[in-house]
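Complex shown without one protein chain; remaining protein chains in place.
Now for chain A:
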C-alpha cells in the first residue's frame, strides 16, 4: 500500500476560452474506490480524459505506478451512440474490445475471456439479445463488461448510473464492488448521486470551479456539495 497507482499532481487544464482544472492534486491507491462529485461543467470528464492520455494538461502531471508498465484502464464513457437499430448482440459488442490476436476470428483464449466476463456480469441469458433492444440497465452492464474484459487495473465510470432506476443502479454498483473487492480493481466513480457514493465509495473528491476537497467518504458533508452548487 505504499505508492499510489495514480498520482495526480498539480493538474491544470484550460481550453481557449476558459480554465477548467486548476492545480488539482490527488493520489489514488490500489484497491481504492474513489467517488468524484461536483456540479455540471466543473471538469470531471476532462480529468478522465487526461488520465486516459486523450488530453494533455497545460501544467502538472499524472504519475502511474511503475509496477504497471502500461496501466490498463477500463472506461465506461458518459455518452455512447447506441441507437435502437444497433445491430450487434451484447456478446459481440463486448467482444469488440478483445485484442489479444489480430485475426478476424476470436482465439480460444479470447472466447474464454468473453465467456468469463459475460458470466461475471450476469449477462448470460441475454448475451444474444441485440444491444439496441436492451434496456438501459442492460446496456450499462454491457458497457461495463466491455470495459472489464481485459482485466484493467483501473476502472473509470463516468455517470454510468445516471439513467438507471433505483434497483438497477444498485445492481450495477454491486457488480463494480465485486470487482473492486475480489480482483482489486481500483475504481474511479463519477456521479451526481451522493447516496450511491456514500454507499459504495471509500473516498471522495469534491470538485468545484478551481478548488478541490477530498477525504474519506464518511467525512463527506452534503452541505459541502450544496455550497458548491450554489457557489
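As a convention for this text, contacts are C-beta pairs under 8 Å (C-beta built on N, C-alpha and C of every residue); 3 or more make two chains touch, one makes a residue touch a chain; residues count from 1.
Please note the rule applied: contacts and distances are computed from a predicted model.
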item	value
Undepicted complex member, UniProt protein name, chosen from "Amino acid/amide ABC transporter membrane protein 1, HAAT family", "Nitrate reductase subunit beta", "SoxAX cytochrome complex subunit A" or "Zinc/manganese transport system permease protein"	"Zinc/manganese transport system permease protein"
Residue in contact with the excluded chain [from A:22, A:46, A:121 or A:146]	A:146
Residue, one of A:27, A:62, A:88 or A:162, that touches the chain absent here	A:88
Residue of A:10, A:25 or A:128 touching the missing chain in the full complex	A:128
Interface with the unshown chain - residue positions in chain A	52-54, 75, 77, 79-82, 87-89, 91-93, 96-99, 102-105, 128, 130, 146-147
